[in-house]
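Just one protein chain is left out here, and the rest sit where they should.
Chain IDs A and B follow the sequence of writing; residue 1 opens each chain.
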Amino acid sequence: MTDQKQAADFNEDEKKIIEDMITGDPEDMTIFGVSRRQFLKQLAVITGGFAAAQYIGPDELFAAPSVLAPGTIPINSIENGVNASFNVNGAPVALEVDSRMTLLDSLREKLQLTGTKKGCDHGQCGACTVIIDGNRVLSCLTLTACCQGKNVTTIEGLAKNNQLHPMQTAFIKHDGFQCGYCTPGQICSAVALMDEAKKGEASYLTENIREKPVSVQLSDDEIRERMSGNICRCGAYPNIIAAIKEVHSGKEAAQNWQFA
Amino acid sequence: MRPFKFSTTADSNEVSKILIANPHARLLGGGTNLLDLMKEDVERPTELVEVGNIDVMKIVSPASATGSVVIPAVEKNARTANDPAIRENFPMLSQAILSGASAQIRNMATNGGNLNQRTRCTYFYDVAMPCNKREPGSGCGAMKGLNRMHAIFGWSDKCVAVHPSDMCVALAALDAVVKVQGANGKQRSIPFTAYHRLPGDQPQKDNTLQPGELITAIEIPRNNFAENSYYLKVRDRASYAFALISVAAAMELKNNKIVRVSIAMGGVAHKPWRASVAEKYLLHKEATEANFKIAAANEMKLAKPLEHNLYKVELGRKALVRALMQAANGGKTI
Partner (left out) sequence: MAIIGKPINRVDALLKVTGAAKYAAEFNQPNMVYAFPVRSTIAKGSVSAIDSSAAEKSAGVIKILTPENAPQLKAIDPKVKTGGMLGEQLLPLQDNLVYYFGQYIALVVAETYEQARAAASLVKVNYSKEKHAIDLNTELPNGYKPQKVQGEDAQVNEGKTAPVIDATANKISYTYTTPTENHHPMEPHASIAVWEGSDKLTLYDSTQGVMGARGTLAYHFSLTPENVQIVSPYVGGGFGCKGSQWGHMLLAAMAAKLVQRPVKLAITRQMMQTNVGRRPATQQKMAMATDDKGMLTAIRHHTDSYGNKSDFFEPSGKQTAVLYNAPLREITYKIAKLNIGTPTYMRAPGETPGTFALESAIDEMAYKMKMDPVAFRVLNHTAEDPSKKHPFSSENLLDCYTIGSEKIGWQQRKAEPGQLRKGKQLIGYGVATATYPAGRSAASAKVQLRADGSVIVQSATQDIGTGTYTIIAQTASETLGIPVEKITVKIGDSSFPPAPVSGGSMTTASVNPAVMAAAEMVRKELLALATADTGSSLKGRRLEDIGYADGHFFVTADKTTVDSYADIMRRNNKNIVEACTTAMPASGSGLGAPTAPCMEAPIDKEENSDKEKYSFHSFGAQFAEVWVDEDFGTIRVKRFVSVQDVGRIMNEKTARSQIIGGVIYGIGAALMEETAYDHRWANPATRTLADYHVPVNLDVPDIGVHFIGKPDPHISPIGARGIGEIGTTGVSAAIANAVFNATGKRLRDLPFTPDKMLLKS
């Protein structure tokens, strides 16, 4: 069996789940990218397969506190409290936090947005990558207090308009992950990279750095260099490159499995 | 991380007052180094002032009549590296910035913060270890310890740490000027090579900023290096690692004769190291590999390696030659 090609390969059930997961109705937009009510509805639709092939149920996924209106955040003995109002995945949040609290910990511990991962907590692995005002940054080295007025996009907010972000689809198709822990950071990073390439931003490998920035088609090594801030210990790098190349070029990339 | 008061203000005079009144107050730029150190309990500020809004730190000056370029202190590294004027006129600075850290960190880190980042010496970072830079008088763990990453130039018996920046190596070679402002708006300019210090007896001091002073901008004077410059970085892995050795090499050629040359090295000293011996040798000579080799050898003769970093002398020599060759070759890979 050589050079097998296949599309993203969602079956009908999966397509339905994905469609249902993502809503165009702004009233259903929350920081989760999808509301609790809707998620429950979707899980009810699913009798088996894709999304159900996992341990967690909706109650665990949305463990209390799940409603995060301004002022309802439980506060226990906050020192040097700081107020910060900003948007997460298009929805406004207002937090009062300990001045020491990083955006990463606010997302994970206060907002229940656990898709953003803590891998090293020191800016050395990229697992906590989120997109703030269009730029990929590390949420572990960003104080929540510094997010005032900003727009934060996390992995939970990438899917829109009834479909997964093309980068998410490409990661599934090319198996761009194993344990899945670096994956949200990789995908956020890759999504932002596509914009950087469109703007013609340079990297250390750019040969003609003096040329006027124009939209660039990145070589494999250029993508590798620009994705080197996201460590994957399982070693999915070649698959991550394949996924990004496919989205970047707009051309379907072949998958290779070769049997002797 | 110890508790601290967080504040934000637009008023630079207010900031200077805070910095003078509280020696434990720190400016917070991108946070890529300061928060890292605070989590390690190395830095223990009691007050953080966010720099993002400070008026004088974000002024973008129009191109001056002399052709110099001024980059604001709070501008992000990534923006500076991709500024068309920087890419065209000072490509070596773009390369140096882009060789450092990761895309995410470059999107966060500020130019001023890049200058003020602290050493990555493991003994500085581990509060269980002695370190004169972190705790004056406690001793230097690296001197007789694992010093493979440490200095070969300009170290003292108090400290053998190296400055970790790539950007600063290019700025040193470009003869940049650090614009600072102190109490009551008092401004001064510090030549880049005088901004960072050698450790001497006071390794706790990384630079020559005075209490209450903050960096407002960095000015890069016009030069004719753009055609023939290159920033070379050698490291333990292909990307996202600090330099073992880096070289910023720039020259102005007339008929292959070197009429002006500027070289700085990273990963070798407590500050970006101007390779002035090599520069002196090369001035008015032909841009040939033979001359580059002599210049590099002359420079590296002054090196004083430690127990585990003898390799840096050889690596430094070869990196100097390669960077000069590539600069002479229009910045292209040879």
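Everything that follows uses one rule, which is that a residue touches a chain if its C-beta (ideal position, glycine included) is under 8 Å from a C-beta of that chain, and two chains touch if they have at least 3 such contacts.
Fair warning: this is a prediction, and the values are worked out from it, not measured in the lab.
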| field | Which of B:K17, B:R148 or B:K205 contacts the chain that the document leaves out | value | B:R148
| remark: Sole touch to the unshown chain from B:L19, B:V49, B:V69 or B:M129: residue B:M129
| Considering the whole complex, which of B:V70, B:I215, B:A295 or B:L315 touches the chain not shown? | B:L315
| note | The one residue from A:A127, A:C147 or A:A253 touching the chain left out of view is A:A127
| note | Against the hidden chain, chain B presents residues 1-3, 39, 41, 120, 122-123, 125-129, 141, 144-146, 148-149, 234-242, 244, 309-311, 314-315, 318-319, 321-322, 333-334
| note | Residues on chain A facing the left-out chain by the touch rule are 1, 4, 6, 8-9, 11, 13-14, 17-18, 21, 33, 47-56, 60-61, 63-64, 76-77, 79, 98, 100-101, 105, 108-109, 112-122, 124-125, 127, 154-156, 158-159, 164, 168, 171-173, 175, 177-184, 187, 220-221, 223-225, 227-241, 255-260
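Everything below uses one rule, namely that only the chains that are shown with their structure count from here on.
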| Quick one: in the complex, what on chain B touches chain A? | 1, 3-6, 8, 28, 30-32, 35-36, 38-40, 48, 50, 52, 76, 78, 81-82, 84, 87-88, 91, 94-95, 98-99, 101-105, 107-108, 226, 233, 238-240, 331-333
| remark: The answer for chain A against chain B in the complex is residues 79-80, 82, 98-100, 102, 121-123, 126, 129, 135-138, 140-143, 145-146, 148, 189, 192-193, 196, 199, 201-204, 206-207, 209-213, 224-226, 228-231
